[in-house]
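A single protein chain has been omitted from the complex, and every remaining protein chain is retained in its original position.
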Amino acid sequence: MTPHDMQKRIDALSKKAASGLHGKDFFLTWDKTTEELEAVLEIASILKELRCNNISPRLWDSGLAVSQFRDNSTRTRFSFASACNLLGLTVSDLDEGKSQIAHGETVRETSNMISFMAEVIGIRDDMYIGKGHTYMVNVAEAVEQGYRDGVLEQRPTVINLQCDIDHPTQTMADLLHLINELGGVEKLKGKKVAMSWAYSPSYGKPLSVPQGVIGLFPRFGMNVSLAYPEGYSLMDEVVANAKKSAASSGGSFHVCASMEEAFEGADIVYPKSWAPFAVMEERTKIVETRDAKALADLEKRCLANNAKFKGWQCTDELMAKTNDALYLHCLPADITGVSCAEGEVSAQVFERFRTPLYRQAGYKPYIIAAMIFASKVAGPAGRLSSIVDRAENRVR
Amino acid sequence: MTPHDMQKRIDALSKKAASGLHGKDFFLTWDKTTEELEAVLEIASILKELRCNNISPRLWDSGLAVSQFRDNSTRTRFSFASACNLLGLTVSDLDEGKSQIAHGETVRETSNMISFMAEVIGIRDDMYIGKGHTYMVNVAEAVEQGYRDGVLEQRPTVINLQCDIDHPTQTMADLLHLINELGGVEKLKGKKVAMSWAYSPSYGKPLSVPQGVIGLFPRFGMNVSLAYPEGYSLMDEVVANAKKSAASSGGSFHVCASMEEAFEGADIVYPKSWAPFAVMEERTKIVETRDAKALADLEKRCLANNAKFKGWQCTDELMAKTNDALYLHCLPADITGVSCAEGEVSAQVFERFRTPLYRQAGYKPYIIAAMIFASKVAGPAGRLSSIVDRAENRVR
Partner (left out) sequence: MTPHDMQKRIDALSKKAASGLHGKDFFLTWDKTTEELEAVLEIASILKELRCNNISPRLWDSGLAVSQFRDNSTRTRFSFASACNLLGLTVSDLDEGKSQIAHGETVRETSNMISFMAEVIGIRDDMYIGKGHTYMVNVAEAVEQGYRDGVLEQRPTVINLQCDIDHPTQTMADLLHLINELGGVEKLKGKKVAMSWAYSPSYGKPLSVPQGVIGLFPRFGMNVSLAYPEGYSLMDEVVANAKKSAASSGGSFHVCASMEEAFEGADIVYPKSWAPFAVMEERTKIVETRDAKALADLEKRCLANNAKFKGWQCTDELMAKTNDALYLHCLPADITGVSCAEGEVSAQVFERFRTPLYRQAGYKPYIIAAMIFASKVAGPAGRLSSIVDRAENRVR
């Protein structure tokens, strides 16, 4: 990209009404206006362009970013580490096993204690329905209070690295991938998306990806079909919200009962396993009682039910029904004959899309960096211009 | 703060006789002269002021800080990470579980092996009487020898992040909090402090905080009363040292047998649980024999004894006896009805002091940074002046 093209992109960014991002956390995409989301996508693209041109977008000389992973993570962990490092922050992981939290400390207290020099707090807490999002909001309220009380010298921004409701760093990366594959944000309009349940030998995968997709994609004019077997419905309010935002944005959203139907004529397919919402609710309650037997019984029952839907697999045969669709997945996928005997996708389909899938994942560090950038910088376009002007090399 | 005021503070610092800090470790506050401690407090304040004014006090372009936590930690871990990051060092944690130390390696060897590019080593080792401080001294001797032998290119400074005897980063942060709450170091003089034992449902908390307080506060002219139930005495030599330093500094120190007596007319109260010294000694010996039954028996016996003193709780009733005292705690506190059924402090008292308590904790990163700064920089005042002059932004 020439300096002239870069400046044109920055000028376009400056016209977006995105000041609402400043000083705010990023919990759910539907907390943000579409223009704000477009600004995040555009900042992510510009940051990527800067790095590819060996220009360092460093915002800080020093500062901490706190990460808290209440569930395993590889790509989100490394994406967060990469984003923070690019901007000049050092990640310090809050490992609850090594802390005094077991001591009976409150969320309010811990949140302040880790934040004296923290600019960002990234949290993954996706396993228990009704918990993850609430936890993140509590952390944000605690540091907001701490900042107002003069306890904290800066207000750390909370970034949702996957909660029980949404997975915005994933779905925004997915969207940026689509924009790049299709050739522009305006190309999203009218595209048909199949967000479909798919079989996996494990039960209990989070709902946040499908929920995030149906809450986000219709807002860009896409026509989203959500398909799942009986009993695998998502959270009611998320579905209601998806319907509403589809209606107001020119996109559409509807639910169907088979992968085949959803795939018919689709431009984009996103077949992925998740647990039934009701099961996740039950599981959350059982976990609280620490009843190991009840948990084992639930697992047995769910796996048996799951097994009825082994036919929900993304195969070449199904792909043939689509409009030469692009296959998406948040990775890692359960690939038939590779990572499991029967899974979400056939090895043939996966192999064909391996490279675009990896590129899809590669947008996440930039999305996270853009979310941080937009929250921390009052005028992102102006700051990006000055970063271009100062022209400091990343590789020196 | 105006640049003029900043320069005045730096000028005042330059008049302190604090060259004895240079090149030295920080183990115990009573290893240092009062003027040296005042210099550390003043450097901490200036570093805080610099950061608040967005001036980066970075001392290093690269360099490691090694942390070793032999006990759980949240606030000290993050304080150390924050302090090192502010000064330009990257923390590398020595996790004994992931190292070859089990291999039978000596302290001397490990200390050198981790220090080839280390500027600082921060250690928490507080659980076993007669161990923690000794371990830190051994580490310091090992790296001193390594430096003299040409094995190490620099001599890492050892910082005590809590040992069996003292917890200097905590008590110095406590003191800086008092200075800020009261309006100056000279205001400490004559203030009455109640350092009191308090009930907790857990036994076996370290002695380092009460020992650190009685060893430090009287040196600034404060009148410290130490209160504890029969059998909960501290280490003899620490008490003897507290008496001696109180006598020579114009402050005072005396022991009393009830929280009520200590609180009477107090300006500052610090009610906190600790284990009886004799129990900690016994526990250390049992741990060495790996006799699980003896350890369980000791715990049972101690908890039963502990339970006799449930009345030692900081309540509004007791606070009413004080001179409108400021409540201190190193956190996390055992709060009645919040983190336990019966604890060190009532929820009412704790809630009233929550904000100042969080501010108290917030000084720790600056105290640690100041300890490092004073040990590493030959003329701290001159260096701070040049940092003000170079005026590099932390948020760029």
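The first chain written gets the first letter, and so on, giving A and B; residue counts start at 1 in each chain.
By definition in this document, contacts are C-beta pairs under 8 Å (C-beta built on N, C-alpha and C of every residue); 3 or more make two chains touch, one makes a residue touch a chain.
Being a predicted model, the structure only gives us computed values, none of them experimental.
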item	value
From A:16, A:32 or A:51, residue that would touch the chain that is not displayed	A:51
Touch with the omitted chain, as defined above, among B:12, B:117 or B:294	B:117
Residue among A:20, A:130, A:250 or A:362 that touches the chain left out of view	A:362
Options A:34, A:73 or A:348, residue touching the unrepresented chain	A:73
Touching residues on chain B - with respect to the absent chain	58-64, 66, 88, 90, 92, 94, 98-106, 109-110, 112-114, 116-118, 146, 149-153
For chain A, residues in touch with the removed chain	51-52, 56, 58, 69, 72-75, 77-79, 81-82, 85-88, 90-91, 331-332, 334, 338-340, 355, 358-359, 361-362, 364-365, 392-396
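Rule of thumb we're sticking to: only the chains that are shown with their structure count from here on.
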item	value
Chain A-chain B separation of Cα centroids, rounded to whole Å	41
